[in-house]
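What you see is the complex with one protein chain gone and the rest in place.
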């Protein structure tokens, strides 16, 4: 049985999902077969052009109409549109894979989680880095106890696209539409990733948000617009199991295009990796030893049997393919997908707590 | 106009080409549109299964029949079958993209080059690493004169799949079928790559071939079979323009799954990169400075506008996509494709000279 | 005129200073000539053995007596002895170079700073990493404005000698003697280093202290002793000029013997280095470029003309030699030495504020 899929949006994330869908037959032949049915956009011409390029059978501006015909909706529109689209789909029992962060506010995320709870359809949050090979390999080691008790974690997600004070304003810099800035865009990944790695949840947070440029040129070139989100965020998180994490996210990290360094330290071992660099991981298997560079394209590496011979590098996009395969498997089996909307909401609550903690200058319970 | 393509083979290289063809519409919409028409194999069942998985409309064991219906043939069968398949296609004016090395022997490569000369169709050799971003970026710098006069080059292609003396025998270890070992498989890439980077040709070579394990378990588990090719090769090459290169290739390079380090040193600058690591390159822009790590996913990086935002890693396979786009552009335009069969033959002559040089223990003119 | 020097202590730091004094004539012939006069210890036999090995003319247990004969005292005893020894020396107008942190408490550090103020002698705090080549090179770039406005700093000082729960107790784990743990031992370096790099002072801090093992085997093998200091510290610091820093210090950083990663990000450039790795620094000179690895042994590198030809690595200890040369120059010239006792006190105040902030769970003004 072929599943038909609708895609909401045609930006970067939408293209990544479309590519994933297109690559499944060759590399995940055991995944459900998929038809790219309809691409939904606000501007009919741009939607049509995107549908053509991304291999969707048709384009529309009518989300409701589209939902009538499909088994699953991929939500890759700006954050403030996630809730309405996702709940519309779920209320029709159309499965949803929604981009992260789930919503700009905790309230909206809660509505979405409730919609998922009452729906018969699968609802997933697209934290794609859970599906990157080093993430899976690290989780395996941690859950097998190879690192012993995890004590401390560092996760730094560093980008530099806002270093220049004249970099133009976009919806991502508007609190109403995006919720927050580096926090919601980048720390969201880190919070989910570390929660996944440790199979644990954040209990308390402290945080510090910094906006280094508070207005930027309007994208249409006419004056400036105010930046109402953070450019950088530092989060201190305490997990229920006792581990403590320092999370740093920045869009003004000079010299770093897209670096996500994750380090997990236990009393019997440690790992370091960048989920965006899918081919290797550094592992310290014994505290008296050093770090070994492990090639994850080796036999036994997560997903390694799906792609090329050992030593042939995967790219960023492969995690998105793995994600879609897992999501569609759940859709076909009618089983819950993780990260679920509940997982997405949990992250949102952490982000919300960080915003309160930053405003109050003190620790806040999640 | 849609071009129909036949694919000969269904191993690793064949899968890479099939993947490339499948990805063109989304990422190279300006490339000619392509139909994956027919997959040609020796075993009908395995060919049918591969056609199904790789998205080809049908499978056959009849190459001649297949050639009647297609515009282009991708040759991804063992080396000893390249010549017959390529000449059959070219003689019917079917374009050919043939895997490297072009043939097991110089004689066979010469026949192929003659077939290309007399054919009206485009003939290309699939040295895919020419299409890796760092290769293109390095060539740009070199041809712009940014490195000054190139004096010395090192290229080390290191693999480890034969380190274990009990690694099984395969056709790649048989001189009759493969021509040579690490030399033809790995040094072939290095010779072509350096020739491309320098836009120059090898004039003289010295070489040293080493077979460290001279018989290996038969793949069917029944006794052993003799290894008649080299496990490792060292080549010293002098280019017409005065540059000298040391090329090392090994399948017994303990700890190296697939490392291809290339260093080009001029009197005004230097570059270092691995064509299999497509996202970065180290550049020394002035001999009094150090090496800068250049992120090739940045705007202006070769092919960067085709894929994801800056900082999102490409993988090994992307170069193969770039290669197919370029090849099909030439097919559509009726223009020569580089690397051509003449380029493939030039490499073959260098390899042949190395074998003679190794046997004689002296320098040999190419 | 030769200066005579007394050394209090004979542990690691004492050995490093003794080595520095011994190396000055050959590498800093322009520095004042020095006589290693007397080594002061508590145990006469161990002091005598140390004096013999470290090249001091005699040993004593009588600090006061020793001070009668010397021009300068190097204080390298446990932290709780710094104040008494330093004030005794300064009150006799004997110059002091005191190990960091200046004292276990802010009160003690204030007494020391007052002693320095009323003394005619030079008083310095031995933050040796100020004298490491990358620190000097980074400060040059920052003060020249090459990084633009500094926005964010990260400094991670990671050690692993307490990862093992059975690592033995020492005075360094006792709050009364050491003041604090990773905070006072490691973050002290980071606070001073970043203050020096930015030529700025910390105004407010938040902090989080973690003790992962709260009792450890007594060093004499008889039972356990309580750990009353932190094993790891996270500090968030706001500088008067607007920069914000995240400092992390740990003695339980699995796999890291001694890593001190410092990153400074401005709107026009960035640097990264480890002050304990004295031979190189990574510099991003323009936000649109990547990081260049700069070899600091090159001509023009800080202190490079003092040592070996370009490309010959310095070690950790060289910064201590640079420090002593600078200190003795100030002693000879009767000029203030930086880092002064006031600088040491400033760090101590930051550490004290961090402890309060950690206890209160909120921001604290320094």
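Per-chain numbering from 1; labels A, B and C assigned in written order.
Note that in this section a contact is a pair of C-beta atoms (placed from the backbone, for glycine too) under 8 Å apart; a residue touches a chain by one contact, two chains touch by 3 or more.
Computed from a prediction, not measured in an experiment: that's the story for all the values here.
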{"item": "Among B:29, B:120 or B:165, residue touching the chain not depicted", "value": "B:165"}
{"item": "Selected from C:47, C:178 or C:314 as touching the chain missing from the view", "value": "C:314"}
{"item": "Of B:113, B:193 or B:252, the residue in touch with the unshown chain", "value": "B:252"}
{"item": "Of B:151, B:177, B:201 or B:356, the residue in touch with the unshown chain", "value": "B:151"}
{"item": "Chain not shown, touching residues in chain B", "value": "147, 151-152, 154, 156, 160, 163-165, 206, 208, 210, 212, 232, 234, 236, 244, 246, 248, 250, 252-255, 265-270, 272, 284, 287, 289-291, 361-363"}
{"item": "Positions on chain A where the hidden chain makes contact", "value": "280, 288-295, 298"}
{"item": "Interface with the undisplayed chain - residues on chain C", "value": "12, 15-16, 18-19, 22-23, 25-26, 29, 53-55, 159, 161, 256-259, 276-278, 295, 297-298, 308-318"}
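Definition applied: only the chains that are shown with their structure count from here on.
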{"item": "Chain B on chain C, rotation in degrees - Cα superposition, rounded to nearest 5", "value": "180"}
{"item": "Same-residue or different-residue interface between chain A and chain C, half as cut-off", "value": "same"}
{"item": "Centre-to-centre distance between chain B and chain A (centres being mean Cα positions), rounded to whole Å", "value": "36"}
{"item": "Rounded Å distance, chain B centre to chain C centre (Cα mean)", "value": "55"}
{"item": "Centroid distance [mean C-alpha coordinates] between chain C and chain A, Å", "value": "41"}
{"item": "For chain B, residues that touch 2 or more chains besides their own", "value": "295, 298"}
